[in-house]
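Provided herewith is a single structure, encoded as structure tokens, for subsequent inquiry.
The complex is shown incomplete by one protein chain, all other protein chains being positioned as in the whole.
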Amino acid sequence: MTDSALGTRHIPTQGSEPELVQLLTPEGQRVEHPTYSLQISDDELRGLYRDLVLVRRVDAEATALQRQGELGIWASLLGQEAAQVGSGRAMAEDDYAFPTYREHGVAWCRGIDPLNLLGLFRGVNHGGWDPDEKNFHLYTIVIGAQTLHATGYAMGMQKDGAESAVIAYFGDGATSQGDVNEAFIYASVFNAPVVFFCQNNQWAISEPIEKQTRIPLYQRAMGFGFPGVRVDGNDVLAVLAVTRAALQKAREGSGPTLIEAYTYRMGAHTTSDDPTRYRLTHELESWKLKDPIERVKAYLVRTGKADQAYFDALEREADGLAAHVRRGCLEMPDPDPLSIFDHVYAERHPLLEEEREQFAAYLETFDAVDAHDAGDR
Amino acid sequence: MTDSALGTRHIPTQGSEPELVQLLTPEGQRVEHPTYSLQISDDELRGLYRDLVLVRRVDAEATALQRQGELGIWASLLGQEAAQVGSGRAMAEDDYAFPTYREHGVAWCRGIDPLNLLGLFRGVNHGGWDPDEKNFHLYTIVIGAQTLHATGYAMGMQKDGAESAVIAYFGDGATSQGDVNEAFIYASVFNAPVVFFCQNNQWAISEPIEKQTRIPLYQRAMGFGFPGVRVDGNDVLAVLAVTRAALQKAREGSGPTLIEAYTYRMGAHTTSDDPTRYRLTHELESWKLKDPIERVKAYLVRTGKADQAYFDALEREADGLAAHVRRGCLEMPDPDPLSIFDHVYAERHPLLEEEREQFAAYLETFDAVDAHDAGDR
Amino acid sequence: MATVTLAKAVTMGLRAAMEADPKVLVMGEDVGKLGGVFRVTDGLQKDFGEDRVIDTPLAESGIIGTAIGLALRGYRPVCEIQFDGFVYPAFDQIVSQLAKMRARALGKVSLPVVVRIPVGGGIGAVEHHSESNEAYFAHTAGLRVVACSNPVDAYFMTQQAIASDDPVILYEPKRRYWEKADLDESLTLEQAAPLHSARVLRSGTDATVIAYGPMVKTAMEAATAAAEEGKELEVIDLRSLSPLDTGTLEASARKTGRVVVVHEAPGFLGMGSELAARITETCFFSLEAPVLRVTGFDTPYPPSRLEEEYLPDLDRLLDAVDRSLAY
Partner (left out) sequence: MATVTLAKAVTMGLRAAMEADPKVLVMGEDVGKLGGVFRVTDGLQKDFGEDRVIDTPLAESGIIGTAIGLALRGYRPVCEIQFDGFVYPAFDQIVSQLAKMRARALGKVSLPVVVRIPVGGGIGAVEHHSESNEAYFAHTAGLRVVACSNPVDAYFMTQQAIASDDPVILYEPKRRYWEKADLDESLTLEQAAPLHSARVLRSGTDATVIAYGPMVKTAMEAATAAAEEGKELEVIDLRSLSPLDTGTLEASARKTGRVVVVHEAPGFLGMGSELAARITETCFFSLEAPVLRVTGFDTPYPPSRLEEEYLPDLDRLLDAVDRSLAY
């Protein structure tokens, strides 16, 4: 792939929407794209569909768990399944992903048990998995910070001579942070093998995209000297093709790419949010017609690549997964109070040891009181 | 002026240097530019030449004063006179400038007595002028921070309905700071009347421009949705024309522009720096041929717009100005020790009052000792 | 007289300031239509327009940096930082610019910028949403740092902070946002206690408890509990973290001879350190016990299921009081 293939550098033109890479229309029609062709087996296609359905189901279950008080908060990926599954499945095993707090679909593709994602939202930990096990970093909540970590990690891969690449995930709002722009600069200057994957879901909590930029976001890359491309973020095939190409380019030493996955946050920002305060339902309705799952289903059905038995089986699988998530969440033990002091430092730290000791002794006074009370009864 | 006039959006092409707006060649030939024409009287032209000569002389005097131990450090503008005088003279009275630490030429154009600039470098203050008197903000040392102040100030002008604009000065190195990129975003999103004036002097201390960007800097603006233009920073006429146009555009409500003044830092970064450690003299030699003053002189001489008497008088004026700077510098009193506590807060602050009182009492014990010692003699 | 929550009292304070002075602006992330994630700016954009209630790009350095520029132009921006843990990207603009510019300019410019920060834990939130970072700013010369603990103070301190010609960091105890009190709006700013005064909330003789922000309520509860055991605690709401109202603090320390400071922030170099050092220095011969500190642990704020453990509570506070009394 040549540089110009990914480098669709549009001059912003007021009014007209820029072109969007698309391989599967909202109606489920397979279309060709001059640059991003995709050969995909029926098995793979069904696999993508399965991913989409399962991550949506996990998300729904987590939202339900939050409503029932089992999670403190949940950041739903509803509507962004294709952006996440398409990019997640584009990665090779040795590639590395740096997510925000919403990349449940990417986590799934990397092989992270969805249960592990819940710990943070339940408040039992700040991230419950070993990042190096699946090359999937912990969720980062401070907007944009992870893009620099991703870039540094990619610089490290480059130094190692590894043939792999990094994906940095972030939202449309994040593009305003200094850190993200610095990441663009470091990546560009060091030609780091990193793909900047921006899910433009049109909103940063209550702020529409116009509060962050006055031109299409993918064009930001131009100013830093690397290609930017806008892809239909609700089209899993297009996202897969575009991300694959960008990752391959990165691995081959051609440097960073910015991918803007044009999508929509169908739900609230998080379960704490109330979008009725700031956005109109007709926008939501129009995006419903572009649902990332429906279009794949329509395609599968029309082409006969999947039959009812397949869909039924998948439904049962989804039920099972949801049950696993629910059960695991309810069973998740609260952490030990003294674990507050664990893992802060790798090496000994006398102040923390002292505080831990004092706190343990303090907690024991309650145990003593409890025991005493129990004895009284 | 239309948007596209300033919006020269080049697609970066490896190898070939992008076009540079130029109105006066290094050889002193007046050339026309399709977009940036400039009508200028002979008086104005001589005025610009005078500015260039005088600011260079002030700069030389300050460098000498530093060598003699009268200043702690000095940041020379040598080589950047045209970028500063051209842009400084493009400003209207109500416009406002936010400088770095090197904008001595802009200060001059704004009517700041050069002596006032020396206080900071001598260590008697952190900035010796009232910013609002000449609409010239204090020097900012933290790289890039002032670009956000400039943008906020411009947002304020906009709210006031003022027909004026702001110039934010910064260097090539500064373009890597998060703050500068955030300033681009705020300016673009709020369509603030601010001109970003980047003096690309090719170096950020020891780091060549390649450490900050892999494409020409003026193209950064594209990614933020506003025009960028590269001007010959050693051509005072071109800088004047381009900056005037950008300021006018800003005043008229067309938002920000990035101007890259392509120039060269002929001296060390500051008097503390040793550029022989990191750059080759042949680069310097090639830039000497593009001197910003020589070309105006050649033009004046060849066209007969100035005669020897004019140059002689200017020489004497420069001598006078240098003497004024030198005398003023030597006479600059050290600040009162107790002034450490002044101006930190606008309103009463008991801790500082306490510290001030204690320190005054402490200082008095020395006076007492001194008096006692004196009495002994 | 109306019964209002602390959050609502801040809104009312903002509204009063905006009505009184057209130069007052509100800016931050989601402060417009949404009214902020805590609804503190609810309704303001509707009434004062997008020109005065500004949804900014998602960039905190930009919020403070442009607020500085606006202040230089004569405006009085009130910046909202969405959560305590998101102020750090603006740290340079706050400590190197906002705090220092007036001194840099030899007093020729003033920066009447208020930075509102919902602070502290106890709301079951995820990482970065429960931090207490007041020590960073209180250590920074050029800033004023205040913390309200109740609706009435919230109402007045908001207005006083905005009226100040100095930059003020205003901490709002987020887990007390929904606490209510009666607020008499007819009171004027002049009738309110000075911004930088501490307040003796409860007078006592056995020991002094100094608290601020969210911990004031805990301190008062501890005093009630202690009273049942016959111990009379004097409770001081610090209100101003920088500068300190040393007069009030020292008078109390001299009276009771025992001082316990409580805050959510980690203890090491927390406000308690300064209070202990200062009070010990000036009241050395009056103290019967060292000033004790009851604080968050010197660890990152834990996952929310452990925050009850992490946060000082009534028991830990009373335990410290007992230790103090045992000297």
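Every chain is named by a letter (A, B and C) in the order it is written, and numbering of its residues begins at 1.
The definition used in the following text is that contacts are C-beta pairs under 8 Å (C-beta built on N, C-alpha and C of every residue); 3 or more make two chains touch, one makes a residue touch a chain.
Predicted, not measured: the structure shown is a model, and the values here were computed from it.
Asks: For the chain that's been dropped from view, list the shown partners it touches.
Replies: Counting the whole assembly, the omitted chain is in touch with A, B, C.
Asks: Out of B:S76, B:N135, B:S176 or B:S254, which residue would touch the omitted chain in the full complex?
Replies: Considering all chains, including the one not shown, the answer is B:S176.
Asks: Which one touches the absent chain: C:G13, C:G270 or C:P312?
Replies: Touches the omitted chain: C:G270.
Asks: Out of B:I205, B:L284 or B:L314, which is the one that touches the chain we can't see?
Replies: B:I205
Asks: Please pick, from A:L71, A:V85 or A:L138, the residue that touches the omitted chain in the full complex.
Replies: A:L138
Asks: Hey, which chain B residues sit against the chain that's not shown?
Replies: 72-73, 101, 119-126, 141-143, 173-174, 176-179, 204-207, 211-212, 272-274, 277-278, 334-335, 337, 339-341, 344, 351-352, 355, 359, 362
Asks: Would you write out the residues of chain A that touch the absent chain, in ascending order?
Replies: Contact residues on chain A toward the absent chain are 125-132, 137-138, 140, 142, 145, 147-157, 159-160, 178-179, 182-183, 185-186, 189, 342-347, 349-352.
Asks: For chain C, which residues reach the chain that was dropped from this view?
Replies: 61, 85, 88-89, 91-92, 95-96, 99-100, 103-104, 127-128, 135-136, 138-139, 141-142, 242, 266, 268-274, 276-278, 280-281, 284, 289-293, 297-300, 327
To be clear about the criterion, only the chains that are shown with their structure count from here on.
Asks: Quick check for the class: compute each chain's Cα centroid; which one is farthest from the centroid of chain A?
Replies: So the chain farthest away from chain A turns out to be B.
Asks: Distance from the CA centroid of chain A to that of chain B, rounded to the nearest Å?
Replies: 44
Asks: So the centre of each chain is just the mean of its C-alpha atoms; given that, what is the distance between chain A and chain C in Å?
Replies: For chain A versus chain C, the centre distance works out to 36 Å.
Asks: Where the CA atoms of chain B average out and where those of chain C average out, how many Å apart are those spots?
Replies: 40
Asks: List, in ascending order, every residue of chain B touching at least 2 other chains.
Replies: 178-179, 182, 185, 189
Asks: Which residues belonging to chain C are in contact with no fewer than two other chains?
Replies: As it turns out, chain C has residues touching two or more other chains at 56-57, 59, 61-62, 89.
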